[in-house]
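All protein chains of the complex are present and in place, except for one that has been dropped.
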Amino acid sequence: MVELLWLIPSLPLAGFLVLLFLGKRIGEPVAGWLGTAMVGLSFVVALVVFAGLWNQPEHTYELSLFTWIPAGSFQVDIGFLLDPLSMAMVLFVTGIAALIHLYSIGYMHGDSRFPRFFTYLNLFVFSMLMLVLGDNLVLTFLGWEGVGACSYFLISFWFEKDENASAGKKAFITNRVGDWGFMVGTFVVFFALGTVKYTEFLPLAPGIAATTATFIAFMLFIGAMGKSAQIPLFIWLPDAMAGPTPVSALIHAATMVTAGVYLMVRINPILAASASWLPWTIAIIGCATAFIAATIAIAQQDIKKVLAYSTVSQLGFMFLAVGVGGYSAAIFHMITHAFFKALMFLGAGSVIHGMHEEQDMRRMGALRKLMPVTAITFLVGWLAISGVPPFSGFWSKDDILAYALHKSPVLYVFGLITALMTAFYMSRLVFRVFYGDARWGESADAELANLDAHDQSATVDHDESDAAHAIHPHESPRTMLIPLVVLAFFSAIAGVMNLPFTEKLEFLDHWLEPVVGANQAVLHLGGGQLAFELITSTIVALTGIGLAYYVYLKKRIDARRIELPFFANGWYIDQGITAFMGGIGRKAFEMIALFDSVVIDGAVNGVGRATRGGAVRLRNVQNGYVRWYALMIGVGAVVIMAFVLTQVNF
Amino acid sequence: MTTNLPLAYLCLAAILFVIGGVGLLIRRNPLVMIMCVELMLNAVNLTFVTFGQMLNDISGQVIVFFVMVVAAAEVVVGLALVVAMSRRRPGANADDLRLLRG
Amino acid sequence: MIALGSILAQTQPLTDALGAAASTSGSAREGTVSLAGPSVDWWALAPMLILLVGGLLVLTFSSFLRGKAPRGLFSTVTVVIAAAAAISAVPLWARVQNWSSLLGWELSPAQPGAFSTVGGAVGIDGFGIFVIITLCAGVILAALLANAYLRREDMEGPEFYVLMLISAAGGVIMAMSNDLIVLFIGLETLSIAVYVMAGMHLRRSQSQESGMKYFILGAFSSAFFLYGIAMIYGSTGSTNLVEIKMFMSQVVPVQNGLLLIGLGLLLVGLAFKVSAVPFHAWSPDVYDGAPTPAVAWMAAGVKAAAFAGLVRIFVLTFSNYGATWKPMIYALAILSMVVGAALAIVQSNIKRMLAYSSISHAGFILMAVQAGSEQGNSAIVFYLAVYTFMVAGSFGIATLVGGRGDGNHQLSDYKGLSRSNPQLAIAFTILLLAQAGIPFTAGFFAKFYAITAAVNAHSTPLAIVAMVSAVISAFLYLRVIVAMFMSGGDDGNDGPEPAQSTRIRIPLSAGIALTICVVVTIGYGIVPDLLVKPARDAQPALVQFERPIANVSNR
Partner (left out) sequence: MIASLSTSLFASEAGSSSFPILPALVFVPMIGALIIGLIPRSRPEVARQIAIITALTTGFLSIALLVQFKTGDPGFQFVVQQTWVSSLDIKFFLGVDGISLFLVVLTGILFPIALFAAKPENDPKGYYAWLTVLMGGCMGAFLALDLFLFFLMFEITLVPLYMLIGKWGHGRRVYAATKFFLYTMLGSAFMLVSIVCLAVLAKAGDGGTISFDFVKIIASDGLAQNTARWLFLGMAIAFAVKVPSFPFHTWLPDAHTEAPTAGSIDLAGILLKLGTYGFLRYGIELFPEATVWFAPVMLTLGAIGIIYGGIVAAMQKNLKRLVAYSSVAHMGFAIMGLFALNKLGVEGSILQMVNHGISTGALFILLGFLYTRRHTYEISSLKGIAKSAPVFAGLFTLVMLSSIGLPGLNGFVGEFMILLGTFMAHRWWAVVATAGVIIAALYLLWAYQRVFHGEPDEANASFPDLNISERLVMIPLIALIVFLGVYPKPVLDRIEPSVNRVLSRMEEKVDRYNEPDTQAGSGLDLLLIEKSRESAEHGDHAGTEVKK
């Protein structure tokens, strides 16, 4: 059964090819169904393969299709490595992707490029599967870049708007910065270990010099930072929300952005072999990312921006987990996060859809009654991410915090603060969207105008606000609701994968044991400590929710005292980088271009001009006077005489 | 052979040659210029004769005849050209020939 | 002195009587004879005699013609004469190369290999014969071009052809001279005729001016040359190249100041003729003003003859003085190549352009001279032969485009030529690219050969300068091509109607000439072996005159 592995990526690829060539002819609903079916089938195959994998020794199966790049000792195969880690990834990638495909059929209804959307989505799923299934770094890089390209296509899917186009470009280029690290890391791996195949070089990792391992890990970490939106390369992710919402859900929340985490977990032997400062760096960057993104999320007005920063924040958590050695915790959180974040994005999409492309939370409110299914499923997601037991997010986040505490109390405290903020801003979102007053009527404008005066960062498009007057929110079609329900279900119960109470309940840890077990930090949680951590987490989550309740529903505290402009502007990191690139960077580029045209080209043309100029001057010698010519002959003769006489030895 | 150079004659010839050359450089009248060339050729003739005498070789003298013939032929052509020129542009000197330059 | 007697016999065949009076040639009278007459191998002189006598006969018989001569008569006759001269050189070549048969005829030359005759004043070697044939080719091409030109310019008559034949005879004399005085006489014969040709177009002041300038400067430089001969004579006691060489092999020559001065002066005279910088000043003006077919001849023939002289004197006779003359020629070559190329690119007149480019070409040939090797010699003759066709063709096109009055030589006159006269434009393009040294043209091989010679002689820097100057001068050829093909210039469209919108009628004779030039240029570019092999065999040689009569004594 496990031999069917090749089908998993092939099905979406086939879907992609069919849609690419025939998409337009197939037309709107069918193209969507086709794409969904392909991914759904892929999920089914994945389940079958999963069942087959149990019988494999060490739960590992390798399949090599053909040699991709053969060059002497450098051999790269198109080959798949199916082990517990990639199996887990494959299952949740295909599963969630199938749901989101289904959702998109409803969401993208009526779009002029409907088939194209599914073409890209299928290609994305294919690339993502290559990323997780690839048995070597180069093939992973293929998937890595493939998802990047798809992300680019999909972010700028509605390219008629310049922001969308810019956002796509920004995502791609920022990712490329990370790719630089990925490539250099790959080079070093090959240089130091002579192969890029995971199963060959990872076992060698314990033997290599710490500095080499550190360098490899650091370079790959740079790659991961780009893809997984860690500070400072996180700037692209919030902008990426310009894409259609299913894209945000699938790519920029559930799957692609977790690729960095996947990579880090995949190379855990190298992380283990590297100098101790490197895991610390990863943990600190993860923690800082989580913290900073959470503060930013607090002050966002755009519903998708909140979710985007929340994603960044959660990715920070995952990196924190990687840094502190909690690889299985990272994967655990990755999976639960995939469920609830996809859920919330889709819910947000449903809201946006129902609100006729309105994304500003200040114009929402009290949607609970108009969109009951959306609201209820969203609430599940909210509870999950806020860390309210027994929803999945509680368990996974707690797992990470446990590892963090094991490493350092400071990280733990920061993690808790971030968790508090997470609960706060998610509650803020829920309260403003689904509760409170309906602000999507005419009365909203005056209030908004008032707000705008204070808050420059408000992303309100005044042209569209006219259209917003006639908004009549409605519930979304069934194709969109089914995925919501499914995801809500899993968001609620996914925690059972890895309950911390007894060893036996830690299914995921056991499952991942062959991959990460050797390098996983060892936790010996006594019952008391466990209880302490669980209770602390619960309190923190409830505190966050309660705080938001007071601020946004009861309005006891002025929201503006919390939603600082500094946060709203994302700590000015994005602006800073943009200003730098657009200012000094651009200047530098212009200077170089100027150098090219003035100095280098100028030198060439200058030689030409100098020759010409010299010739023009020389031309004056040929002045037409015959006596002058005779003089030239005479002088020439004299010079020759002079030379000749030097040859004479008198 | 160079031990008993008749330096006086050779120097005279050289001086004549230089006079001829300089004359060509400083005079503008085409006729005079032709004469200067003749002077140069005759300076060479003197040299030939001197060397012939010095080497005790008849051919030095014989060469002079050749040179004279050549010089005569040259003068013929030169004069013809001068005539043709002054027919078209009376009174023109060598410096007026400046249509062609650059 | 044998040499002198032979000169008498050779330059003035009619003075046999004089010779008889002095020395009683033929049957020797007892007791009175002390000077032997020259033994003349008339076949060896045949090319020169055919050209010279042919020219004089044309002049003579033309005066008998009543009214207008038939169209193309003189031109045809000239072509025939030149062809006959060239053909008469073929047996000589066979003899020099020691062929066993020629066209099925069994040959068994008594003295195979290079030989000398007329008392040692004339030397027949492969190099000389090659140059002679090249000169004849130049005459033929120029005659074909001149035919229509002279009619167009109302200059019909035999003079042009006669002068050309006589100057060619002079050139032939130079090519086979074995004696400095013979060389000088050849040079003068050549030059005086060419002075007149330059000034022949009486209705154009430019023509007169060019004739005048050429004459004054030419006479001036001849004086230097002659003075140089005198110095050499004074220091070596002879004007015969063989004897000079022998003299030098007997004494240690380095201290000889007179000889060196003589050498320098000879160089001045010959450098003037090949128009090497800084003795080049005449050539742009003369090329510009002279009738265009005459320029074709000048560029091809005069240069070839002058280089023949240069080789005979420097490479051959003064070969062991290389340390003295090679640096000079080195410098001249560099100056010629660079200055010629640089000045050419700022010209707007095609004829001047070609004049400067011919200076640059002279530099290339000087580079081969500087090599002073067998390979250099073959490079020289190869270059000369190829250049004859390239330059004759180029000036042939200039002749046609020049139009009545011979005045349309500006670059702008060539605009749009590709549309009005595509054949002409393509032919010119080929010839120009050949001059630029683009592969698959004879010009490339010529340059390549010269460079190989230079590199072989360890003058690599010279080779590099040569190539760089070739690039500079490529710009000038491109300019012409641009004018012909891309007349619209830089604005992207083809702009207004070009100046040259009327079709130029190509006269038959000129057409033939141009066809020959283009075919040869391309043909030798593709099958260079045809020319490389003869060029390799065309080595100069100095051969001691074998005196047929034993009892010779100097007085």
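So that you can tell them apart, the chains are marked A, B and C in the order they are listed, and the count of residues begins at 1 in each.
Throughout what follows, a residue touches a chain if its C-beta (ideal position, glycine included) is under 8 Å from a C-beta of that chain, and two chains touch if they have at least 3 such contacts.
Predicted model only: the values in this text are computed from it and were never measured.
Asks: Counting the whole assembly, list the visible chains that the omitted chain makes contact with.
Replies: Every shown chain touched by the left-out chain: A, C.
Asks: Which of A:58, A:357 or A:596 touches the chain that is not shown?
Replies: Residue touching the absent chain, from the options given: A:596.
Asks: Of A:70, A:409, A:546 or A:565, which sits in contact with the chain we cannot see?
Replies: A:70
Asks: Using the definition of touch stated at the top, determine which of A:83, A:145, A:302 or A:509 touches the missing chain.
Replies: A:145
Asks: Out of A:173, A:366, A:438 or A:577, point to the residue that touches the absent chain in the complete complex.
Replies: Hidden-chain contact among the options goes to A:173.
Asks: In the full complex, which residues of subunit A touch the absent chain?
Replies: 66-74, 113, 116, 138, 141-142, 144-146, 149, 152-153, 156, 159-162, 164-166, 168-169, 172-173, 176-177, 179-180, 183-184, 186-188, 190-195, 204, 207-209, 211-212, 215, 589-590, 592-593, 596, 600-601, 604-605, 608
Asks: Name, in rising order, the residues on subunit C that touch the hidden chain in the full complex.
Replies: Where subunit C meets the chain not shown: residues 422, 433, 438-440, 444-445, 448, 451-452, 455-456, 460, 463-464, 467-468, 470-471, 474-475, 478, 481-482, 485-486, 489-490, 492, 494, 528-529, 532-533, 536.
Here is the rule we go by: only the chains that are shown with their structure count from here on.
Asks: Between A-C and A-B, which chain pair is linked by the larger number of C-beta contacts?
Replies: A-C
Asks: So, what's the distance in Å between the C-alpha centres of subunit C and subunit A?
Replies: Going by mean C-alpha positions, subunit A sits 80 Å from subunit C.
Asks: For subunit A versus subunit B, what separation do you get between their C-alpha means, in angstrom?
Replies: Going by mean C-alpha positions, subunit A sits 95 Å from subunit B.
Asks: When you check subunit C against every other chain, which residues touch at least two of them?
Replies: 212-213, 216, 220, 256, 284-285
Asks: Can you list every residue of subunit B that touches 2 or more other chains, as numbers and ranges?
Replies: 21, 24, 94, 97, 99-102
Asks: Within their complex, state which residues of subunit B touch subunit A.
Replies: Subunit B residues touching subunit A: 21, 24-26, 28, 94-95, 97-102.
Asks: Using the touch definition from the top, list the residues of subunit A that touch subunit C in their complex.
Replies: The contact residues of subunit A facing subunit C are 608, 611-612, 614-616, 618-619, 621-622, 624, 626, 628-630, 632-633, 635-637, 640-641, 643-645, 647-650.
Asks: How about subunit C: which of its residues touch subunit B in the complex?
Replies: 1, 3-4, 7, 181, 184-185, 188, 192, 195-196, 199, 202, 205-206, 208-213, 215-216, 219-220, 222-223, 226-227, 229-231, 233-235, 237-239, 256, 258, 284-286, 288-289, 347, 352, 555
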